[in-house]
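Handing you this structure, nothing more for now.
Heads up, one of the protein chains got dropped from this complex, but the rest are sitting where they should.
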Amino acid sequence: MRNSIHQWAVGLKKTSVIALALGAGLAGAQDVGVTATEILLGEVQPMSGPASLIGKAGAAGSKLAIAEINAKGGINGRKLRAIYEDDGYVPARAVSAVKKLIDSDKVFALTGTTGSSHMVAMLPTIEEAKIPTIVHMAPNPAVVSPRRPTVFMIGPDYDYAGYVPVNHMIEKMGQKGGKFGILYQDDDFGKALLAGYQKAVKQHGVASVAEIPFKRGAKDFSAEVLNLKEKGVTALYLGTLTTESAAVMGEIKRLGMKPVIGTLWAGQLPPAVKLAAPSGFEYLIPDYYASNYDAPGVKLMELAKKHLSADDYDNFNRYTVSGYVGTIVLAEGIRRCGATVTRTCVVAELNKLKNFSTGGLTGPVSFDNPKAQAVLPIKLFQTDPKNATVKAVTDFIAY
Amino acid sequence: MSYFLNLLMSGLVIGSLYGLISMGFAIVYRATGMVNFAVGEIMMLIAYISYNLAQIPGLGIAGLLLTTIPVSILLGLLIERVFIRPMLGEPMFARVMVSIGLAVVIRSTVILIWGVEPKAYPRPMGDEVIKFGELALYPGQIFSLVVMALLCLLMWAFFRHSRIGIAMRATSNNETTALLMGINVKRISAISWALSAVFAAFAGLSFCLMFSLEPEISQMGLRGFPASILGGLDSVIGGAFGGLVIGVAENLAGGYLGRGLKEIAGFVLIIIVLMVKPYGLFGQREIERV
Partner (left out) sequence: MRTQTYKTTYADLVALTPHSSNWAWALIGLLVVASAPLLLGSHGLNILSAIFVMAIGILGLNLLTGVTGQISLGHAGFLLIGAYAQAILTTDYHLPAWLAIFVSGLVAAAASLVVGVPSLRLKGLYLAITTLAFTFIVRHMVLFAEKITRGSEGMAVAPLNLFGYSVKSDMPFFYVALAMLVLFVLMTLNIMRSRIGRAWLAVRDHDIAARAMGINLMHYKLLAFMVSAFYTGVAGSLVALQTRYINVDTFSILISIEALAMIIVGGMGRVHGALLGTVLILLLPELLNFGFSIAGNRFTTLMADRIYEIKGLMYGVVILLFLRLEPEGLAGIWRKVKRFWVQWPLSQ
């Protein structure tokens, strides 16, 4: 009978609930997810599906931070442990995953919150549970306006990604009289980039001749690039990711165009740089995290070699750094609470966080502002296609 | 004018890719009446295997083809023997679901073995742009066009002049009768899947030579469907033609209409055509008897 499946599922849940209750009872009156020896964290990441590259890297960064902290003896005598749930980049599954983490696994705090629309979907559950949450992978402004009391966000809004490279192209690369164009994804992520681009264009009074949307997952950009060529674009902003950027640059080269190109922080990913290298463009990349080739990034990679699996090490990119930073920020909040670790205490400590140093991986992290958002300064990189690496063009600058 | 020509050219290039995929659908449908939902994934698997083969130093494009094509034939035969053959005689839905299940299994296995990171596919024919007057093409794009044209020619000759082609039509029409007529249904089924794998191999190679190697390559399979429908599900040449038409339609829509209408241009087109010709442009009208 179909009910036998229900009954069986019910039975096993029953056992696990009892086991958890016993365990919690034995630990004494501690906050959810905290025992005398351990603090349990949770992450929802897209570890399968289209964004798995990002999700796995984020999870790896968190694992690295936890391994490093535990190697030093944990936080005030308690070790950290994390549970990683996969949402396959589907918002409904993200909601289900976060409910499992909060209700079944009873985690103390969340350090991974998958994509932007997924976070928005999870917000009601997170708010109701009053669980401390660090958002670092997809800084979506909607998450902090209005401010949710237990949610903290690391990273500037997406429109900075559009603003910074364009700004640099105009001021430092002689594009004051140039014709600007942008290729952006037709969703809210792309629109945020568009907003940043338009802000820079308007501020400097330059001509924007082509603003072309494309559908996520497109592989063939010949029509779009032809359009750009028709309009005579000399400075181009690409709101595309990894393989798309490479395809677009391939088309640009084929049609004999030679514009100045800027893209967003995902352009820093080593696979993206490698794929785009044959086209030979030295494109600009803004980011608020250090790259694999900066000194702090290199140092972190050495740590990763010690603690992470070979796959995670090979996949090391700025999302690994993001995961690492997210977890160490939360760990700092926990550390400042000393022996009694409660959610209210951690939230209070994080609210006071000012100029926390991440060892050069980012600018100083501060949550003491109305939105509890650490709007980090941004570094500008440029690719070196001959060696398929990136080099820093500016240091961390607050825009 | 040059804008239009360029759009047309790009349309033909991407259309040739769609065409190759839809030929992969069509050959299986023609021979067994079954839709092969796993074409995209087979394409993906062969593309990844060929990536490993392409790492062998000194293997030019000819060597790559000589090694990849036999692999794809073997793969097609293997898949047919293990997954499809046992389902002969079962209701069509079940057989179609097998191909869907197979697609899931292949996709997961490929990611399991090769990982999710996009890889730069070697360019055995170089990466320099080749100019034809106003137009410029990469070697990979030329490869795709040439391959599709050649395969079309081959298929036309195959169906016109060989017994197997007629045998295939008989099998897809009514398996039992075909068996009674002495046609080796199992062999036809195996051949059709092997051929489908070969088309998938060429599609995969074309994709990799034009773009890069990534797990999303399997989603190209779905993009081949409108082309198949347009040309008629059981017409191999129709599928190729349909692919070209869809590719050109998409690019023209993208170039002149913009605003992201490019993606649905193909689907809108097939709905319009199907209203007029419900079996596609070249498909066989199914005659039903009560």
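Order as written gives the chain letters A and B; numbering starts at 1 within each chain.
To be clear about the criterion, a residue touches a chain if its C-beta (ideal position, glycine included) is under 8 Å from a C-beta of that chain, and two chains touch if they have at least 3 such contacts.
Model, not experiment: these values are computed from the prediction.
Peer 1: Let's see if you follow the contact definition: name the visible chains touching the chain that is missing.
Peer 2: Touch partners of the hidden chain, whole complex considered, are A, B.
Peer 1: Given that one chain is not shown, which residue among A:124, A:338 or A:359 touches it?
Peer 2: Going through A:124, A:338 or A:359 one by one, A:124 is the residue touching the chain not shown.
Peer 1: Of the residues A:100, A:204 or A:307, which one touches the chain left out of the display?
Peer 2: Among A:100, A:204 or A:307, only A:100 touches the chain that is not shown.
Peer 1: Specify the residue from the set A:79, A:147, A:191 or A:335 that touches the hidden chain.
Peer 2: Selected residue, touching the omitted chain: A:191.
Peer 1: Footprint of the hidden chain on subunit B, which residues?
Peer 2: 29, 35, 83, 86-87, 90-91, 93-94, 97-98, 100-105, 107-109, 111-112, 222, 225-226, 228-229, 233, 259-260, 263-264, 267-268, 270-271, 274-275, 278-280, 286, 288, 290
Peer 1: For subunit A, which residues reach the chain that was dropped from this view?
Peer 2: So the residues of subunit A touching the missing chain come out as 1-3, 5-7, 9-10, 12-14, 17, 47-48, 52, 56, 86, 88-92, 95-96, 99-100, 102-104, 117, 120-121, 123-124, 128, 142, 186-189, 191, 309, 311-312.
The working rule: only the chains that are shown with their structure count from here on.
Peer 1: How big is the gap, in whole Å, between where the Cα atoms of subunit A centre and where those of subunit B centre?
Peer 2: A distance of 37 Å separates the two centres.
Peer 1: Which bits of subunit B are touching subunit A when the two form their complex?
Peer 2: Within the complex, subunit B contacts subunit A at residues 3, 6-7, 10-11, 13-14, 111, 115-120, 123, 127, 129, 136-138, 211-212, 214, 216, 219-220, 250-255, 258-260, 262-263.
Peer 1: Going by the contact rule at the top, pick out the subunit A residues touching subunit B in the complex.
Peer 2: Residues of subunit A touching subunit B: 50, 52-53, 56, 186, 212-215, 217-220, 222-224, 226-227, 230, 242-243, 246-247, 250, 253-256, 271, 274-275, 277-278, 311, 314-315.
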